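Heads up, one of the protein chains got dropped from this complex, but the rest are sitting where they should.
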Amino acid sequence: MWSRKTCVCVKMKVGLFGFGKTGKAVATVLLQSHEVDLCWVIRKTTNLQHRSVPEFLGVKDNTQGVIFSKDEYTPEELFEKHPVDAIIDFSSADAVLNYGEEATKRGICIVTAISAYPETTIEHLKKLSEKTRILWSPNITIGINFLMLAAKILKTIAPYTDIELIEEHFKDKKEVSGTAIKISHTLGLSYKDIKSVRAGGIIGRHELIFGFPYQTVRLIHEAIAREAFGNGALFAVKNIINQKNGFYCMEDILIPYFNLQITPTENSSPNP
Amino acid sequence: MWSRKTCVCVKMKVGLFGFGKTGKAVATVLLQSHEVDLCWVIRKTTNLQHRSVPEFLGVKDNTQGVIFSKDEYTPEELFEKHPVDAIIDFSSADAVLNYGEEATKRGICIVTAISAYPETTIEHLKKLSEKTRILWSPNITIGINFLMLAAKILKTIAPYTDIELIEEHFKDKKEVSGTAIKISHTLGLSYKDIKSVRAGGIIGRHELIFGFPYQTVRLIHEAIAREAFGNGALFAVKNIINQKNGFYCMEDILIPYFNLQITPTENSSPNP
Amino acid sequence: MWSRKTCVCVKMKVGLFGFGKTGKAVATVLLQSHEVDLCWVIRKTTNLQHRSVPEFLGVKDNTQGVIFSKDEYTPEELFEKHPVDAIIDFSSADAVLNYGEEATKRGICIVTAISAYPETTIEHLKKLSEKTRILWSPNITIGINFLMLAAKILKTIAPYTDIELIEEHFKDKKEVSGTAIKISHTLGLSYKDIKSVRAGGIIGRHELIFGFPYQTVRLIHEAIAREAFGNGALFAVKNIINQKNGFYCMEDILIPYFNLQITPTENSSPNP
Partner (left out) sequence: MWSRKTCVCVKMKVGLFGFGKTGKAVATVLLQSHEVDLCWVIRKTTNLQHRSVPEFLGVKDNTQGVIFSKDEYTPEELFEKHPVDAIIDFSSADAVLNYGEEATKRGICIVTAISAYPETTIEHLKKLSEKTRILWSPNITIGINFLMLAAKILKTIAPYTDIELIEEHFKDKKEVSGTAIKISHTLGLSYKDIKSVRAGGIIGRHELIFGFPYQTVRLIHEAIAREAFGNGALFAVKNIINQKNGFYCMEDILIPYFNLQITPTENSSPNP
């Protein structure tokens, strides 16, 4: 008999595609989580081949996470020799074209954060999602996606408010923030009204202002580090692993959290 | 036959208890709304008796809104001679003890924003709510109540975040903001951890900080003027008038707006 | 012998031109100050003629402040019968053309906050300032002017920073904030880079962002009410009354406050 404290949860086995700046940050978060085992990382080049991920990143962890190069295995060999429950993809737009068929055949759940998928790849992903759970979100932080849904709701409650969107980033970011464009689109605002501040080393800040006649509501998201994407991917993988097959976005898995129940409180008890 | 644009909506008839600073601000908002008719205002003293509300407040309006003094009519006479669909109460804790029975007997809906009800009055209101719709909310602005619900949801999504609450008010406000205490209570925080800033003439600002490991979410409410209470009361009255009898709080009528549906979007189409 | 508490300071006698929304707010601040006596207010129309200012504004005050209409007296009669030390002008661009000569002849100090002076009037003011102290500032709040100087200094300290300017106002404000344009000009920024947020009932907010590579400094001014102009005018009048004749702006009287001395502190004691 197991005591409660020593209960052994079976960790979810995860494989990661992509080991650039963001990939490394995501790997760090996965290694530090008690809920997943990072089994391997796939890298484009061969120069870190077979090194241990936790050792390379300087994270204390007992997992066996190993770095493979992209061409070391066929997808079939990879999933056969090193089976996983889920794939997290922070690599490039064509990676899934290679591993997708084989992964979905085995029911491996996929979370991908690639922003630049061409239309045909998106169609391919939708097709693949008939056999497994696939989540695609180019803005995979919890904070931004929460903000977007909360803002949508506030707009429904108070359609007469003026909504303004300010995004702030480091000076070398040339184009308007993709996240801001997504938010703007979601709220039915015009892309041209986004206020883009470019200053010094600001990592990323998005502020939504709801102007009521006699009050103002501000919803603000501040990025601190890329690791936030890791937390988002982890949240995504945990929330779709037990869903039915389909093609999801980050909003879809947040929506159930918004379905509040009217619960009788000390102030409130509607009669039956 | 009426074209859609010229459709004549019957306005809701409203009576207002209380004509202090907040009462006047609320009356101004009600007069400016196209959805309600402010029929009368009940005032404690007799010195503005029988004056026109729109004329006194300098608001252009065709309504007949008249100021009565508290002792001019019995509740029965008042509701008989000047019938209303709803009462909005910004007066004092004992007013409802006087008019409550008579109002609920006639099915008049009640929205009250009195903060200092003793426990016995709350019980009385609950009893009365068996025969009509009563909404009680000491923090009746839409913004604050939205913030509270949004924060509750974010806490469920990310229970590991640290939540901090800062409230800012004018220097002469001695005690901790009641609204902040309510928010703090709703989120299961300790009342003692509220940070109270007292500076100059700040009207009212509440900021909730959600600290994630690699991102920060801030939900901020800034009060501009008391008229915000008027918008809140108006929103409340419109939202409970067609509900079933019962005792409601502001959250109860906001919750339905939070029940988002997973709708297939271009990015997302879960298979059936 | 006077006890300390009853010591009679001779208050400065002040006259106010302009009694619109801003004029009334300024009058309220002047009435509440212990440093000036508001002797009279000049109004365009005759409909409040000879009423008491404190009584009209509901401010408890023992002063004799009276409302005159513009055409009741010639400037000569006005200053003769109701002498003042200083004039505060929140009326219109042509008022000073009428009273200016007579006022400066008597050495009456002038503080004017009119924004729309044509070039010829500005020249006229400069000419008049040979005989008295004239301060002209269309942005007469202490906060905004402090911000502008502090920003100028920070720009000198860190010329490599990116400076961004966001101004927020109520939705009906059509044009870019004049104050923002002034700030932008002072800092050598382009007028076109100002980010103008228009939302609900925001009274007025200016934010300057200094982006350093690894840190961000934000200087923010939030307007609460027009009375802020009264405090600014009061500060201006007190600070120029004893200066030599000349034409001043708000910055000129703030600059002396910026001339810090290197004082030996516990951490710092440069050798002689």
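Chains here go by letter, A, B and C, matching the order in which they are written, and residues are numbered from 1 within each.
The definition used in the following text is that contacts are C-beta pairs under 8 Å (C-beta built on N, C-alpha and C of every residue); 3 or more make two chains touch, one makes a residue touch a chain.
Quick caveat, the model's predicted, so the values are computed rather than measured.
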Contact with the hidden chain (one of C:87, C:180 or C:219): C:219
Of C:55, C:80, C:94 or C:130, the one touching the omitted chain in the full complex: C:130
Absent-chain contact - pick from C:91, C:104, C:141 or C:177: C:141
Touch with the omitted chain, as defined above, among C:52, C:98 or C:245: C:245
Touching residues on subunit C - with respect to the absent chain: 122, 126, 129-130, 136-137, 141-143, 146-147, 149-150, 152-154, 156-158, 210, 212-228, 230-231, 244-249, 251-252, 254-255, 257-262, 265, 267-271
Residues of subunit A (touch criterion as defined above) contacting the omitted chain: 200-203, 224-225
Those residues of subunit B which, in the complete complex, touch the missing chain: 161-164, 166, 168, 170-171, 195, 197-202, 209-216
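Throughout what follows, only the chains that are shown with their structure count from here on.
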Inter-centroid spacing, subunit B versus subunit A (mean Cα positions, whole Å): 38
Whole-Å gap between the CA centroids of subunit A and subunit C: 52
Between subunit C and subunit B, distance of the C-alpha-averaged centres to the nearest whole Å: 39
Where subunit B touches two or more other chains, by residue: 224-225
